[in-house]
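Data block below; observations after.
Showing chain A:
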Amino acid sequence: MSLVEIKGLSIRFGSLHNPIHAVRRVDLSIERGTIHGLIGESGCGKTISGMALLGLLPQSARVSADAFRFDGLNLLDVAKSLRGRRIAMISQDPAAALNPVLRIGRQMDDVLKSHSGLPRFQRRAAAEELLAATGLADPRRVLKSYAHQLSGGMQQRVVIAQALATGADFIIADEPTTALDVTVGAQVLALLKRLVQERALTVLMITHDMDVVAECCDSATVLYAGHTVEAGRTDELLAAPRHPYTQALLAALPDAVAKGERLASIEGHIPSPFAVIEGCPFAPRCASAMAVCRQAKPPERDDGNHCWTCHLEPHHG
Partner candidate 1 sequence: MRDLLKRLGWAGSISLFIIIFVALLAIFAPAVAPFPAQGLGAPNIADKLTPPSAEYWLGTDHLGRDMVSRVIYGARVSLTTGLLIVALSLVIGLPIGLLAGYFGGWIDDALMRVTDVFLAFPALLLAVLMAAAMGPGMVNATVAVAVTWWPWYARLARAEVLVLRGQPYIEAARVMGVSHGTIILRHILPSTSRPLAVQAALDFGPALLTASALSFLGLGILPPTADWGQMVNAGRAFFPLRWWYAAAPGVTIFVLALAFSVLGDALRGDDGGQGDVAR
Partner candidate 2 sequence: MDEPLLQIRDLVVRYRRTGLFSAPPPPAVNAVSLELPTGSTLGLVGESGSGKSSLLRAILRLVPVESGTIRLDGDDWLALPEQSLRERRRAIGVVAQNPFLSLSPRLSIAEILAEPMTAQGRVPAQESRERAAEMLERCGLPGTFLDRRARELSGGQAQRVAIARALILQPKLLILDEPTSALDISVQAQILNLLADLKQELGLSMLFVTHNLKVVRHVSDKIVVMRGGRVVEAGSTEQISLAPTEAYTRQLMGYGRNLSGAEAALCRNRH
């Protein structure tokens, strides 16, 4: 059974008559012990979906779903109690996630105190061990430091160590490398990959960066305008994308064409969150859109380890 199983998730804000559709129809299925990418451009609902998993949505959000399960538990009931015990979060900006006026040691200890039940002297050893596990060379010095004395990469490692300290087995990483330099970001991804293997973790990697997905995700889900449009194993998804949006997104990358040639850009804009979408959300911008695409919801298609929603018949060969 998958660790996370979400079907038909919808999240709305605002009035009943004119709601803001933050998430319209998201399906997400994450296997244990894998890194799963949640890909999409701004406004596609990827961060909001992650917040729903954490139980961090504001009171005003109206959430509905056909299925919203974590390890068999219905998250619509228990999300708040799982946050910090089984589900942890790594955010984009590690500097903002750490308290600037407390030493790292104090912050690690606070987490361990509320989660481990260890006595004080053992907590200190545990904190050192966790920091060492995230590849920090001198955990004792780090424990005595303040956040601003550490580099961005070291801060992100401390945040990861804190997530491990909660004992969580599922980590939601929201753009964990965007604020970091390229080489440092690559190190953080490598660390996450190693931790997933060593500690049987599961990671949901929220990102807009195809390189990050290619680099570290076993599988991925592509969102567009609050809809899941395609999901599957990363190699399949990147090598043979089925949904026209995924195809267009990959074609827009600067390395998709020879140097100096024009990039394939997607014309038009994402639909407004107020819009009522009858057919396929991508139809107005899709190069191969047909009449039916604007009228009816596209069917779900599946070719074994790869599923997508589109009216176009899959062509083989």
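Convention: a residue touches a chain if its C-beta (ideal position, glycine included) is under 8 Å from a C-beta of that chain, and two chains touch if they have at least 3 such contacts; residues count from 1.
Here is how the candidates were picked: all candidates are chains of the complex that A comes from, given by their letters.
What you see is a predicted model; the values in this text were computed from it and never measured.
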Numbered candidate touching chain A, per complex, among 1 or 2: 2
Residue ranges of chain A in contact with candidate 2 within the complex: 41-42, 135, 137, 152, 181-187, 189-191, 193-194, 208, 210-211, 214-216, 248-249, 252-255, 257, 259-260, 262-266, 269
